[in-house]
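Every protein chain of the complex appears in place save one, which is left out.
Let's look at chain A:
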Amino acid sequence: MTDHSNTPRTTPRASATFDDYTLSEIRRAAATGIYDIRGGGAKRKVPHFDDLLFLGASMSRYPLEGYREKCSTEVVLGTRFAKKPIELKIPITIAGMSFGSLSANAKEALGRGASAMGTSTTTGDGGMTNEERGHSTQLVYQYLPSRYGMNPDDLKRADAIEVVVGQGAKPGGGGMLLGQKITERVAAMRTLPVGIDQRSACRHPDWTGPDDLEIKIEELREITDWEKPIYVKVGAARPYYDTALAVKSGADVVVVDGMQGGTAATQEIFIEHVGIPTLAAVRQAVKALQDLGMHRKVQLVVSGGIRNGADVAKALALGADAVAIGTAALVALGDNDPHYAAEYAALGTRAGAYDDWHEGRDPAGITTQDPELMKRLDPVAAGRRLANYLAVLTLECQTIARACGKSHVHNLEPEDLVALTIEAAAMANVPLAGTDWIPGRNGGF
């Protein structure tokens, strides 16, 4: 018998394909027989705004003084048809998130923070609460396939209407709110039995396609006497065509949400494998508007993975009029805060990675309907944190704009940008840094 005890062994090597996460998911699936559901957006690394850089001023361009020369940030949304466009002081809005997926205190905090900074917040699947209407000086009312809580009174007291065709986390998917979060109040607002799993439709019940949408938008305008801006929100999938068709349908504003945009709950496999990154969507949407002669006439709002003022500035430079934040706003409120590290650990996760928002056990009291957990979120203090964060995003965006010599953040332009990677250069349609090469420049879009 051969003695192998002294034979050198290779070190244990995990598979790149079957990595630890993949193995754990296979075991989880085998044990439960059901797909993994979670909240949030795509967690995989995708080309993003980090892959772009601003060039800043130099010999041929001069900058503005950081603390003395004005760099404006206001934005007006809905100038195409609405009698009463929305006037925002900053180009950063709060994306649609439902009461039901979020606690009433969280919705109030979003309203408080947004209002303090002169920007808008947005309802979600489940209707409008008095808390968010009362604390939001400008509130966008989402018009979703489920029509939960939809009524003409709220339509008329909204400041704008957002027809949701899709969202970045799940283009082509409907909503999902599991029974743990269907409390009596949530159920009553949605006309559903308490405690059941609520699965929203993925298509609108009374229109299909852009020709019908045009008629639907006309109806909404008639009901609201043509006062409200009407947004059309799409998940980033075919942004060139979707934007063009939204314009054709009569939208005042197009919202394009990339795959990093969050959801309250959907299948992990859906979040990670359907839709395209925000970076890949912006220029296509802008190109559609430009080709139609509607850039800056129909406003473009971009969302999905906006984290700092550089992201804001880059989205604007690529041609967006404003951005929307969701996940980052929740973090500013207190979501995934290390303060609750022990409780996240008890849930089998950790602060920063917690995404089982659908289970309603959020230690931070944000993605929950548990009355005791909800109390943990002080809407006044959380609203202040959000306002602070929005202020920082704005200051950062202004800092970059001034460095590029812009007196308004909307004066940022693609010419101010270069890309760090070939992929980002191709997606954003800006040159690879140090070259004048834009991959795929003549390849469409």
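In this section, contacts are C-beta pairs under 8 Å (C-beta built on N, C-alpha and C of every residue); 3 or more make two chains touch, one makes a residue touch a chain; residues count from 1.
We adopt the following convention: contacts and distances are computed from a predicted model.
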Practice problem: Report the protein name recorded by UniProt for the chain absent from the figure; options are "Outer membrane lipoprotein carrier protein", "Glutamate synthase domain-containing protein 3", "Tripartite tricarboxylate transporter substrate binding protein" or "Trehalose transport system permease protein SugA". | Solution: "Glutamate synthase domain-containing protein 3"
Quiz item: So which of A:Lys43, A:Arg61, A:Lys89 or A:Arg147 would be touching the chain we can't see?
Solution: A:Arg147
Quiz item: Which is it among A:Asp19, A:Glu184, A:Asp197 or A:Glu413 that touches the chain not included here?
Solution: A:Asp197
Quiz item: Of the residues listed, A:Thr73, A:Gln138, A:Thr183 or A:Thr224, which one is in contact with the missing chain?
Solution: A:Thr224
Quiz item: Which chain A residues would touch the chain omitted from the figure, given the whole complex?
Solution: 32-34, 146-147, 150-152, 155, 178-179, 190-193, 196-197, 199, 201, 205-207, 212, 215-216, 218-219, 222-226
